[in-house]
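First, the structure itself, so that you have it in front of you.
Missing here is one protein chain; the remaining ones are kept as they sit in the complex.
Right after this comes chain A.
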């Protein structure tokens, strides 16, 4: 390929997403309509076997109380009523304690933990040195000739999280680009600025205890990105992130 004058330095960056583990809470309208749908379904339905059994037993109890002689007492004393069954099921349900939706990491706002904000996407931010500044960025490394940009992005991920990371990269094409020019002090003829190409990947392995993180890192949601990223960079990144 013709080695044309390439004044731009190329970087491959990886936006690693931890997908949500629990469902998002319903909006007010959604809850109202869900209740309405349940009500309509109940009205249009017929009685089930369990309900018929309950109705019959209630009638039998009523007849027993009104009539003075107990005709049913003659046969079978230990008859399980449908009402008792329901109470037993209710008790069993109350005994089960599910894992909480709001975890400890949520309460302490520990942004390095993956167990936070289980209902939204979390992405990885690392502190990198660009020029003479330490900035919070999506992990990036410079492109080496001979590799595709996707492998650059994967190498960026491996540099910061170790080799044993399992992530599904979504395709060979970049999702976004951030172009910037170097400050005039270090700008030379064939090194005007840099282009950072962003790739997206979904985190597959759920625990990263084996990962050796070599720099300061954070897992943040889309809304919290504004606390860490610079404005122009943030604008470009927000374009390819779905909420």
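Just so it is clear, contacts are C-beta pairs under 8 Å (C-beta built on N, C-alpha and C of every residue); 3 or more make two chains touch, one makes a residue touch a chain; residues count from 1.
Quick note on the criterion: contacts and distances are computed from a predicted model.
> What does the UniProt entry say the missing chain is called, choosing from "Large ribosomal subunit protein mL40", "AP complex subunit sigma", "DNA polymerase alpha/delta/epsilon subunit B domain-containing protein" or "AP complex subunit beta"?
Of "Large ribosomal subunit protein mL40", "AP complex subunit sigma", "DNA polymerase alpha/delta/epsilon subunit B domain-containing protein" or "AP complex subunit beta", the absent chain's UniProt record names it "Large ribosomal subunit protein mL40".
> Which of A:80, A:99, A:186 or A:231 touches the chain that is not shown?
Answering carefully, the residue with contact to the hidden chain is A:99.
> Check the options A:80, A:94, A:173 or A:231 and report the residue that touches the missing chain.
Considering the complete complex, A:173 is the one touching the chain left out.
> Can you list where chain A touches the absent chain?
Looking at chain A, the ones touching the missing chain are residues 1, 6, 8, 10, 19-23, 27, 29-30, 32-33, 36, 42-43, 45-47, 52, 98-101, 103, 118-119, 148-150, 168-177, 179, 195, 197-198, 202, 236, 239-240, 242-243.
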